[in-house]
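What you see is the complex with one protein chain gone and the rest in place.
We call the chains A, B and C, going by the order they appear; numbering starts again at 1 in every chain.
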Amino acid sequence: MSEVLKVSDLKLYYSTMSGVVKAVEGATFTLNEEETIALIGESGCGKTSLARALIRFLPRNVAELSGSVVIDGIETINMSDAEFDEKIRWRKITYVSQAAINSLNPVIKVVDHLIEPLVIHFKTPKKDAVAKAAEIIKRVGIPEDFLWRYPFELSGGMKQRVVIALSLITNPRVVILDEPTSALDVMTQANILNMLKELKDESKLSYIFITHDIAVSSELADKVAVMYAGWIVELGPAEKVYVDPMHPYSKGLLGSVPRLKGNTPVTFIPGTPPSLINPPKGCRFRPRCKYAMPMCEQEPPVVKTGQGEYVRCWLYAGK
Amino acid sequence: MSGQQDLLVVKDLRVWHPIRKFLTVAGYVRAVDGVSLSVKQGEIVAIVGESGCGKTTLARAIMGLIPAYSGSIFFEGVDITKLPKPTIRRWYSAQVGLVQQDPYGAMPPFMTIKKIIEEPMIIHKVPKEERERRVRQLLEETGLTPPEDFLHKYPHMLSGGQLQRVAIARALALKPKLIVADEPVSMLDASVRIEVLMMFRGLQEKYKTSVLYITHDFATAKYFSDRIFVMYAGQIVEAGPSRDLINKPKHPYTEALINVLPDPDPGNRFTVKKILPGEPPNLIRPPPGCRLHPRCPYAMEKCRREELPLIELSDGRQVRCWLYA
Amino acid sequence: MKVAGIPNRLKAQLKRLVHYKSFVAGMVILTFFVGLSIYAMVTWPYSEAVAKWNNPAVWLDYPKHAKPSWITLFTGVRELEGSLIIDTRLEAKNVVKLRQVLERFGKPFATIERISIGFTYDYDAFPARLVYVVPVNTTDRVFVNMTWRKPSGIEIIIEKNFFTSGELIRSLEPKPGEVPEFALRYVEIVEKVYGVRVNISNLNPTYLLFCDDEYLAKTGALRVLKGSYQVGVETFSSDINSTVDLRLVIQGTIYGLAGTDFLGRDLFMALAWGAPIAMAFGLTASLLSALLQIAIAAISAWFSGVVDVVVQRINEIFMVLPFLPTIVMLWMFYGFDLWTLLWVIILFNTWGSGIKTSRAMFLQIKEMPYIEAAKAYGSSNFRIVMLYMIPRVIPVIIPNIVTAIPSFVFLEAALAMLGIADPRTITWGKVLQEAYTHGALLQGYYHWILAPSIMLFLMGIGFAMIGFTLDRVFNPRLREI
Partner (left out) sequence: MRGLRRLARFLSIRTASVGASLVIAIFLVIIVANLGGKIDEIIEQEIRLTVNMQLQDPRFKSQLGYSCETMCKGMGVMEEGVLKQCVAQCMQSWVDERTRILMRTYGLDQPFVLRALYYLRDALTLSLGRAQRIYSDTGSREVWAIISERLPQTILLFTTANVVIFFMELFIGLALSRKYGSIFDKLAVTLAPLSSMPGWFYGLFMILTFAFWLKLFPSRGMVSAPPPEDPWLYALDVLWHMVLPIISWIIAYVPIGVYYYRTFFLLFSTEEYVEYAKARGVPSRVIERRYILRPTLPPIITSFALMLIGSWMGAIITETVFQWPGLGMKFYEAINFSDAPVVIGIIAIYAYLLAATVIALDLVYGILDPRVRVGGE
């Protein structure tokens, strides 16, 4: 399996009125072809920032963006915006927006949305682009005649499908799915997750799947990156993270998921996540961690636990 | 918990929203169509369903916020659908509390936390010293300690979890007998969700309040509620004790809904979920017979024709399906 | 657009305001106007001010169209400020009065009276005009002979007339095609002395009395002759009890801080009194129409149904009624004072598109969950509208109210320009209108038009700057971008 995305030591800071927000620090992971990595964590942990940094979809107030992002073999971090637009954006990597309900222009038809990337990025003739749009919209399970409707005539689930179609129409290598189902009903959510599974196999896609819902993340994830306060605290294969997480935060997070099967009691992590402007010294999880030791006041090491797996915790240092 | 008295009894309630065209009524949206349920004193009852199934409308009708089309809602034996509006405002509004979904929208942004919790007590003429004392007590009870840190803050300075605690404090301010909680934790993060629900449960036991827990999430309903009512297209399709119902769903709809809900399990990604085809029906002209029949894998001829009541099963469960008739 | 802004941390926000230069500048301007208003109200109580302003008699001795006096700081030309008044009835300095009773056969049969006034004129500019009054108290005819003696020694007889009891009033000002008698005599004298006949048509006769004769004869141009002047009046009357006096008013070309208008009225008084009136007018109109507007919009949105339909219908009616022409019509048929005009303006401003936007805003607020919560815990309709809905729009409304104040001041000015004004009140708009209709632009009385304009401009810019800053602080919609 070939590597389609390699992120190393990615750092993303924002400047705001109250100070510098350290949204992402030292993020490192790789993504192979036909693989899905799930970024999970509580809101504000930096998962959306991390994903948006990959496709350069960031607000104006970015203070620092550094590290390395290699997409399909091309280093992109130092590219100019124009070059990025020309070579990477929507050719190699696409993005499914968090708020699909509002992501479509209300005054233009579905078809105009779909052909736009083809016309802009590939200069496809309009007729061919429309044919492609008709094909893609059937693949996401929407009848062809919906091409000629306006977004407000579609239900929430359908809009989400259109947005997914929009991100597939240029045959990208990597698709970033940012909470693609969180606003939808469970039945529609299951439906879309099913569709994403099928599309992935058909088109040899790699997904970056961002969600705060751990149960849902298990529907797609081959690999899981658990994020806390701007750090990836644990990265590992699904089999390991869902069954036997290592980092105390991952443990807490998994323990707080109420389960339908069995009678496992649920627990919660006391306290609230820290401010990213003034994070605690040393381990950022220390104030909430029940295993906290004096050593945790130092920045914890990244402990490699296997091929492409690591945990950021003093508990595993030296093992 | 069983054997206690019914606090709230809803009988054959219909809430139909008229569709007005010019000056005439062109039809009705049958948001709630023949719902019967009961809540005992001190009991937590969950109403589970997808969005648009009528659960929020049902909650609002029980709160006395919207009129019923027919049927009755008995609260301590008084039919509140027959009560005049001023009586609802003066008496009933102090008997039931409301916790809403959106913690940010549920607070007037221009009021301090103290004022927000005080408002119901001002309206119901609680004396000033008593109000001050109670606000502090409520903040402590909901875990917002020390109260001084919160009294004079504004909602936007608090996190979603903290705001939901304020909402619960406000709902409890008048020591109501019933709290209607409409998706109280669905907008919160997973770990906070459990924290808030556990705190809520603790207070509910302390105050001996009954709770009507409206949610789309079976998982939290399983942990938080005593009984579950499942709603589909304006009707209750299944009811029963929470764990029984989730472990052995009887109605095809409940079954499908529980099936698509994942537990975190690395095996999930290799399976394709079985889902019901189609979408919930239009509530202006719902399908005849069983409302699920266009989507139901077990649909029979009878299901297309005959509407059926909730069938009482031997184990204290109810189900609206011809398979069990 | 979404309902934005949260009206809390008020103190912190107010503190932040100070960091905006535009706010500070606006406050400085506002403070100036408040100071001016207090000064005006203390100096001339309202009714006194109105009475004084509207009584032309009060202003008779004031120079007309005088420029502001500070203008000389820039030109360096010494000009006469205000009027130089010499009245023989009031003062004795530089006045010589001789009375001689003529006797015939031991009986008095006539009186000769000689009055002589001296004054020094050493300004660089000519006075605007000369007015002299000869009050005569007699039962018989009086022969009046009045002479004007310049520093150069040339003496002109400016009055030579029979006169009966009363006042002889002469105001020397240019009248097209009319040359006073003494001017002709003056031309003759100049010709006699310098051998040149000067052309004096279309000249201000006052200038002839103050000009340098030699210079005039040589160049044909006018120049002020500085020095001491003597004015003499000689009367002869057969009434032995007759008395004669002389009142000389030399009107200058500059006056006070703001100059004067065509009636000689002190414009500073109008400018000062304009400030409190403009502020009261603008503030009342803006505040009341905004409050009424949100009250109506909130009630309409909250109660919906019939109330809403009625409000929307009324609103549509106001929307098709043209604002200015309708006010003009009302004024033509009923005529009203400034404060009735204020109410009419408030009525028209309350309705219209403003209600539409506020209503849309309230419809959004009405759907906020906290409103439903308030309803659930038993708030009355009144409480919901007053305590839950209206406070939500306050941060949007306050900057708008402040920004709208000048627009009402200008509306008043605009109506005044159309001649729709309370005849008695003093407003900047009225001064502007009088200046405009009396051709201040054409005749170059720029101070007359500029003074009220600058006041209006300052008030406009001051309130706008405050309003815009308030908007930026109260509605930080752009801060996150």
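Here is the rule we go by: contacts are C-beta pairs under 8 Å (C-beta built on N, C-alpha and C of every residue); 3 or more make two chains touch, one makes a residue touch a chain.
All values reported here derive from a predicted model rather than from experimental measurement.
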Considering the complete complex, which visible chains touch the unshown chain?
A, C
Just name the one of C:163, C:182, C:410 or C:474 that touches the chain not displayed here.
C:410
Kindly state which of the options A:128, A:153 or A:244 is in contact with the chain not pictured.
A:153
Footprint of the hidden chain on chain C, which residues?
1, 22, 313, 316-326, 328-330, 332-334, 353, 403, 406-407, 410, 413-414, 417-420, 432, 436, 441, 444, 446, 449, 453, 456-457, 460-461, 463-465, 468, 477-478, 480-481
Absent chain, residues of chain A that touch it:
52, 55, 57, 60, 85, 89-90, 94-95, 97, 99, 102-108, 116-117, 120-121, 150, 152-153, 163, 166
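Operating definition for what follows: only the chains that are shown with their structure count from here on.
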Which chain is most remote from chain B in terms of Cα centres?
C
Rounded Å distance, chain A centre to chain B centre (Cα mean)
32
Distance between chain centroids, defined by C-alpha means - chain A, chain C (Å)
70
Show which residues of chain A lie in contact with chain B when the two form their complex.
36, 42-43, 155, 157, 185-187, 189-191, 193-194, 197-198, 212-222, 237-239, 242-243, 252-254, 256-261, 263, 266-270, 272
For chain B, which residues count as touching chain A in their complex?
50-51, 159, 161, 189-195, 198, 216, 218-220, 222-223, 243, 246, 256-258, 260-266, 268-269, 272-273, 275-276, 279
Please give the residue numbers of chain B that touch chain C in the complex, ascending.
60, 63, 65, 89-90, 93-94, 96-98, 100-102, 105-110, 119-120, 123-124, 154, 156, 167, 170, 173-174
